[in-house]
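The other protein chains are all here in position, but one chain of the complex has been omitted.
Per-chain numbering from 1; labels A, B, C, D, E and F assigned in written order.
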Amino acid sequence: MGRQLFDMVTARRLVLDLLKPYDPDVVTTAEAVADIDGVDGVNVVLAENEEEVQNVKMTVEGDPIRVEAVYETIEDLGAAVHSIDEAACGERLVEQSKTPQD
Amino acid sequence: MGRQLFDMVTARRLVLDLLKPYDPDVVTTAEAVADIDGVDGVNVVLAENEEEVQNVKMTVEGDPIRVEAVYETIEDLGAAVHSIDEAACGERLVEQSKTPQD
Amino acid sequence: MGRQLFDMVTARRLVLDLLKPYDPDVVTTAEAVADIDGVDGVNVVLAENEEEVQNVKMTVEGDPIRVEAVYETIEDLGAAVHSIDEAACGERLVEQSKTPQD
Amino acid sequence: MGRQLFDMVTARRLVLDLLKPYDPDVVTTAEAVADIDGVDGVNVVLAENEEEVQNVKMTVEGDPIRVEAVYETIEDLGAAVHSIDEAACGERLVEQSKTPQD
Amino acid sequence: MGRQLFDMVTARRLVLDLLKPYDPDVVTTAEAVADIDGVDGVNVVLAENEEEVQNVKMTVEGDPIRVEAVYETIEDLGAAVHSIDEAACGERLVEQSKTPQD
Amino acid sequence: MGRQLFDMVTARRLVLDLLKPYDPDVVTTAEAVADIDGVDGVNVVLAENEEEVQNVKMTVEGDPIRVEAVYETIEDLGAAVHSIDEAACGERLVEQSKTPQD
Partner (left out) sequence: MGRQLFDMVTARRLVLDLLKPYDPDVVTTAEAVADIDGVDGVNVVLAENEEEVQNVKMTVEGDPIRVEAVYETIEDLGAAVHSIDEAACGERLVEQSKTPQD
């Protein structure tokens, strides 16, 4: 397997930039990840429809999210994680703080 | 039927980009989808009035929304789903998280 | 009557783009619609003062708003609905969800 | 009297674009309208200082605001209503809803 | 006295555009006005440092603010009110309502 | 001492534009001021890293903040107050009110 494994890594929120085939659709993709044990909910928004694939942003929240299970489910759907745009871990969900450097 | 079927797929929120004929109007369209079992409410905003059709954004929230029933109702109204712009699934409604990559 | 009829169609919120004569004024127009049975409140903001008419945005909220009654009242005031910019229906008031496609 | 009369018209919020002389000042003007029976409070912000007059935006909230009394008080202060920018009427205060058409 | 007198005029909020000498400083200026009977609190932000003077925006809130006492205190500090940018009066504090005309 | 003294002046919030050496770091600087009696908390954000110094914005909140103690602590750290960007005084913390003049 070329991809990095996440073993026991867990999170409270993940924001993943995904490239997915048109089939299955966005709802089926969101529901599949939402069904993973420990996931409270999933939000997927369409960023861009390209010729062969869709670029979507997936926000996953849970307590705890088992990151490896999320990756496996995404791969089973034929999609790929382009980048991890946000990860939040710990006893409570902490939001990013905006500073003048942003 | 050319369209993909959603079988038992359910969601908590759907945002659909629709192309609809002028008749029926926006309110009748919203009410028809709002009457579907499991749908709590529907919000439709006008994006653009084109010559033959209206481009509208429909936000559907429910617990659970039966996606196939929504598609069927929309088709019965003579409208078509241009794209699924957002889907939220799971035990609770999760919002998209804004990151520097947006 | 050239206009479409709304029969028993009801909503929780309507946003209407109206063209109205200067007389009656904005307050009288808002109050007339607010007095309709089922309407909780009306907000009218001035978009533009044109030579003969005013372009205003009317937000109506109620439970339920009888859409046909709203149209009749607006016509009685000598005004016309230019477009329905938003309609929200169902058991609870759902707001539009913002997505990257907006 | 050239102006339209508001008889028994009432509202929950009025936003008025006013032209007022420098004397009386903004506070005295706000207080005079705030003292009208049925008015809960008045907010006046300075839009522009012109040579002879001040252009201000007056937000009035009450339950109910007697519109005719507000106009009379404003005229007694030597000011004039340039336009009614917002009127909200009904059993509860409804805010304008933002739509893509704004 | 060239300035207008405010006699018994009271308000719940005043926003004053002030020109003040560098001495006393911004904190001393804010505290002096905050000590006036009826004033709950004062917020002063620096708009611009000019050669001889500072241009600051002073927000005063109280129940009730005696406007004449505020002006006298400001003058005692060697500062001058350039303009009254906001005045809110009445039984409760009303905020300005944003409309398309802003 | 060239600087102005603040004797018994107190505030509920101070926003200070500081020029500080790289050593001590931002956290040590924030903590030193946070330890002053009467200070509830301190927030320091980096505005700009210059060659010799850092330009930072320090927000101090407390009840009451003894301004002279804050200045002394800042000087002990080798830093200097470039300007007081905000001061809030009084029985409760009042925020600046935004007006069209901003």
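Assume contacts are C-beta pairs under 8 Å (C-beta built on N, C-alpha and C of every residue); 3 or more make two chains touch, one makes a residue touch a chain.
Every value quoted in this text rests on a predicted model; they were computed, and no experiment measured them.
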Query: When the whole complex is taken into account, which chains on show are touched by the absent chain?
result: A, B, E, F
Query: Per the definition of touch given earlier, which of F:Q4, F:N43 or F:T73 contacts the omitted chain?
result: F:N43
- prompt: In the full complex, which residues of subunit B touch the absent chain?
  reply: 99-101
Touch residues of subunit E, complete complex, unshown partner: 45-47, 57
- line: Note that subunit F touches the chain not displayed via residues 13, 15, 17, 23, 25-31, 33-34, 39-46, 49, 57, 59-61, 83, 85-86, 96, 102
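Quick note on the criterion: only the chains that are shown with their structure count from here on.
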Field: Neighbouring chains common to subunit A and subunit E, by label
entry: C, F
Centre-to-centre distance between subunit F and subunit B (centres being mean Cα positions), rounded to whole Å: 51
Approximate Å spacing (C-alpha centroids) for the pair subunit A, subunit B: 23
- prompt: Touching two or more other chains, which residues of subunit B qualify?
  reply: 13, 15, 45-46, 57, 83, 85-86, 96, 102
- prompt: Taking chains as nodes and touches as edges, what kind of graph is this: line, ring, star, complete or other?
  reply: other
Query: All pairs of touching chains?
result: A-B, A-C, A-F, B-C, B-D, C-D, C-E, D-E, D-F, E-F
